[in-house]
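In this view, the complex is presented without one of its protein chains, the others remaining in place.
Chain lettering (A and B) follows the sequence in which the chains are written, and residue indices restart at 1 in each chain.
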Amino acid sequence: MSDTAADPRLLRAPPKRGLRLSWADERFRAIIWQVLIVGVVAGVIWWLVGNTRHNLEVRRIATGFGFLTREAGLPIAESLVPYTPASTYARALLVGVLNTLKVAVIGVVLATVLGTLIGIARLSKNWLLSRIAATYIEVIRDLPLLLQLLFWYTLMQTLPGPRQAMHPVEGVFLSNRGLRLPWIQWEDAHSFALLGMVVGIIAAVVYGRSARAKQMQDGQPRKIWPAAVGLIVGLPLVIWAAWGAPFQGDIPALRGFNFQGGMSISPEYFALLAGLVTYTAGFIAEIVRAGIQAVPGGQWEASEALGLQRGRIMRLVVLPQALRVIIPPMTSQYLNLTKNSSLAVAIGYQDIVSIANTTLNQTGQAIEGIAIIMGVYLTISLSISLFMNWYNSRIALVER
Amino acid sequence: MSVTTETAVASAARTDAPPAILLDKVNKWYGAMHVLRDINLSVAEGERVVVCGPSGSGKSTMIRCINRLEQHQEGRIIVDGIELNDDMRNLDAIRREVGMVFQSFNLFPHLTVLENCTLAPIWVRRTPKKEAEEQAMEYLRRVKIPEQALKYPGQLSGGQQQRVAIARALCMKPKIMLFDEPTSALDPEMIKEVLDTMVMLADTGMTMICVTHEMGFAQQVADRVVFMDRGEVVESGTPSQVFNDPKTDRLKMFLSQILRGH
Partner (left out) sequence: MSDATHHAPAVPADTPSRRPPITVVGPVAWARASLFSSWLSTAVTLALAYLLARWIIGFVDWAFINAIWSVPVNAQGAQTQACRALQGAGACWAVITEKHRFILFGTYPYDEHWRPLVCVFLFIGLYIVSAMRRFWRKELALIWAGVLFLIGFLMWGGALGMPYVPQERWGGLVITLILSTFGIAFAFPLAVLVALGRRSRMPAIKMLCVVYVELIRGVPLISLLFMASVMFPLFLPEGMNIDKLLRAQVAIILFAAAYLAEVVRGGLQALSRGQYEAADALGLSYWQKTLFIILPQALRLVIPPLVNTFIGMFKDTSLVLIIGIFDLLTAGKTAIVEPAWQGFGIEVYVFVGIIYFIFCFAMSRYSQGLERGLNQHRVR
């Protein structure tokens, strides 16, 4: 009789096991250990909580998050949403979170770009370029970030005042009150155009997918980029034109002691961003270099032997392998940059740590304040970690 | 269904001495996969058993259950009169009496050959260090590499490393030796030296269970050959019975595949 019937090893299910209450039983011993250790930890936590309750009572410190609805009375220099010192603490903390995200998101993008460029420069055949990149990486990584931030901030403070501001290009002013750039007056048309760009990007991706699917079916490659450019650039332009094509410049001009108009970047933000970006770029450069070097030379050779061209080799063979090595440590650096932005409190940029710190000083509620800080960062870290794990399992190489 | 010359329990009842190893209706699952199905096996003291079969047949799993590197879920395993269950005292006693040699040697790379051999006797059998070292040198002489005593495993060839692994297991003075494909990771020219060592060991009357593909060794040394396939014992008997007179189709197919390779 042939054995192509069901595998006989799948026919019966395993039995359940009982537990013997004896020290010699391995599982019993494990349970006792766990009960002991959890008990000790719980006991210590109970003692700490007891002390804390007592101390809070004695010092007449309030507990709970009721303070969030009270008026903050806290001046905040820059905010992405409307805020006045009459707003609540909850709103102040929200401004803090947004300020942190403002530095983290832009920092991550700039650090990635700079870091990738430096990493590639490090691998260049030009000796001078590669040595300069290596020196940059080594120096940045051997100095504390706080020192670098203080350095950038001091640099900003030694810039001349607004009246003698540096003026490299028309409309751009650099002084010790920050950087001023020309901007446009933002109208509804611009908002819609921005929305149109987002829609255009999604549409371009969808179009790219369907073009690739069609290529798989009939073997004919299709040019994606004309349609993509049309969607990503053309669509917003069309929308903007349809709403009247407004374009009113907002040029900064010196009025009295400072500039008015245009887009302003505070010296604190600039110093924080510059310090974080240059620091993290040093680490990203090493990651990119390791990733590119991790792809064996044989991959290039085999691809060339098959007749593939350089662009395709990069896209289909080298980059996918390099990215697998690059992405986990890269994500960890993004997390580091976000956590490092907490150093803003040392140079006066009001991120969540700075505002929560002031809050807890004003209300005396240290535990709630620190809990808020930790909660915000934990949320960001765990989301990024979850995303990373999901992405990693998706692209993991299948092995035995 | 298993075709044996006689059932395991009947065979144990026939002789007066209790079996060194008794597997009675042993079953094991990996998740939902039933990898050992109603294994009955009895190994008498001093008996040399070779277990063979295609990969995935459960032969390695079976001998790893004997010293609890894997856990069985149903049935009984009795080693040297001690039952193998959740009782850790039993497990400690059994591991002292059962030595194991692995396919990938698993020598401790940060210790010298001599230290590899004396570590367990000192810490488990509480042997004084001097005595343990003398004993270790004695066994290293028996496996014919006493001059390597102070070298590190990384400096030895594969065949030498496996012989050290055998000496290390012997230093615990076990009553039973388990071999899990001891020559499968060796280059062909080194297989002979390890097999010779195992033959020498068999000649001393050691109870051995050996999972191997080396049919020549089986013919020379084994008292009994057990053929496993898909988690169960299919046939067992003397080497000449199993190799020259296979009764089941599955064993016939296995033999034809093995012999084709020679």
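By definition in this document, a contact is a pair of C-beta atoms (placed from the backbone, for glycine too) under 8 Å apart; a residue touches a chain by one contact, two chains touch by 3 or more.
Keep in mind that this is a model prediction, so the values were computed, not measured.
Considering the full assembly, A:N126 is the residue among A:T69, A:N126, A:S210 or A:Q260 that touches the omitted chain.
In the complete complex, the hidden chain is touched by one of B:K28, B:K59, B:H72 or B:R95, namely B:R95. Set against the missing chain, the residues B:N90, B:N106 or B:T248 yield one that touches it, B:N106.
Listed for chain A, the residues touching the missing chain in the whole complex are 30, 33-35, 37-38, 41, 48, 51-52, 54-56, 58, 125-129, 132, 138-139, 141-147, 150-151, 154-155, 158, 339-340, 342-343, 345-346, 353, 357, 360, 366-367, 370, 373-374, 377-378, 381-382, 385.
Interface residues of chain B with the unshown chain, by the touch rule above, are 67, 69, 92, 95-96, 98-100, 102, 104-110, 119-120, 123-124, 154, 168-169, 172.
Just so it is clear, only the chains that are shown with their structure count from here on.
Every residue of chain B that touches chain A in the complex is listed here, in rising order: 27, 29, 32-35, 37, 73-74, 86-91, 230-231. Chain contact summary for the complex, chain A toward chain B: residues 3, 7-15, 17, 20, 22, 24-27, 29.
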